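What you see is the complex with one protein chain gone and the rest in place.
Then we have chain A:
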Amino acid sequence: MSEQNKPVLEVKGLQTYFKTDAGIVKAVDGVSFTVHEGETIGLVGESGCGKSVTNLSIMRLVPSPPGKIVGGEVLYEGRDIMKMSEKELRSIRGNNISMIFQDPMTSLNPFLKISTQMIETICLHQNLSKKEAREKAIKMLAEVGIPSPEKRIDCYPHQFSGGMRQRVMIAMALSCNAKVLIADEPTTALDVTIQAQILELIQKINKKFKTAVILITHDLGVVAGMCDNVCVMYAGRIVEQAPTEELYAAPSHPYTQGLIASVPRMDESDKAKRLFSIEGQPPNVIDLPPCCPFHPRCHKKIGICEHMYPPVKQLSETHTCACWLHASEEEIKKAEEEVKKNG
């Protein structure tokens, strides 16, 4: 369905490095994906794999120093965000691309009323008077399902529950008709029943306003229900990218396979069966040698994995995977020779 829609955000070869005392941390190392209008794309991976840094980089919010976006481009409707001036950037942040964060308590100012915070956002980006902005804010709060918004708007964040705060964040993010909504683990801090409410809300907004959503999560269940396309990240790179159905039906990268198999399933439980577990720990991304970062934990590794990063292979029109298992024999031979030559 997303093919007919035009792309709103294109990320091409994004690289974000952090300079630390221990060495250079390649938090994001060559990530590319495209988000189309009205599409929901999921970024999945374990902690430390670079999901959040990818999205902070899209908004150029990575603290610098120590962080630095060293390469790649992010095209928003054809314009490169990486080359914009601060002023241009400000007109895009919160206006065309907005974000909601994991913990709604830390991302709302506890000293200010909800009304003050929302009106500030709206006035900054749209040519409205304070009164009009307030009306708009009330309308948005009603849209996200806050009961009696005209009264609740004058409350402080602590007077709301976790789920309500997340609704306020979503209302604020959407108050300027953002084209892209980046949701960084929006439901991780919430309970299952509240999570279901918030996910339903994001889905509704996605359909109604045709907002493209980038959903960052570690929960494979959430991805299955919400996303059209999924990118699986590991150690700063996308290892597999596919439409959701295809990814779950035929995961091609050993990491994706392991990830899916290691989640206990409510629908087909087999007590006697042990869970599949990926042994070992995620790698330290400081000064990672040129190899597949997953090879120490991989159950299908071959010789070449230890020496060279696998090429990204197109498995079908929409399915890509970075693994040597999908490379042809000639490619592997060629790579092995190259490794030998370089010692």
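Convention: contacts are C-beta pairs under 8 Å (C-beta built on N, C-alpha and C of every residue); 3 or more make two chains touch, one makes a residue touch a chain; residues count from 1.
The working rule: contacts and distances are computed from a predicted model.
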| item | value |
| --- | --- |
| Per UniProt record, name of the chain withheld from view ["V/A-type H+-transporting ATPase subunit I", "Putative solute:sodium symporter small subunit", "Multicomponent Na+:H+ antiporter subunit D" or "ATP-binding cassette domain-containing protein"] | "ATP-binding cassette domain-containing protein" |
| Touch with the omitted chain, as defined above, among A:M105, A:A142, A:I194 or A:L325 | A:I194 |
| Touching residue (missing chain; options A:S91, A:S148 or A:S161) | A:S161 |
| Listed residues A:A142, A:C155 or A:A224, member touching the removed chain | A:A224 |
| Touch with the omitted chain, as defined above, among A:P282, A:P296 or A:P311 | A:P282 |
| Touch residues of chain A, complete complex, unshown partner | 46-47, 161-164, 191-197, 199-200, 218-225, 244-245, 248, 258-260, 262-267, 269, 271, 274-279, 281-282, 297 |
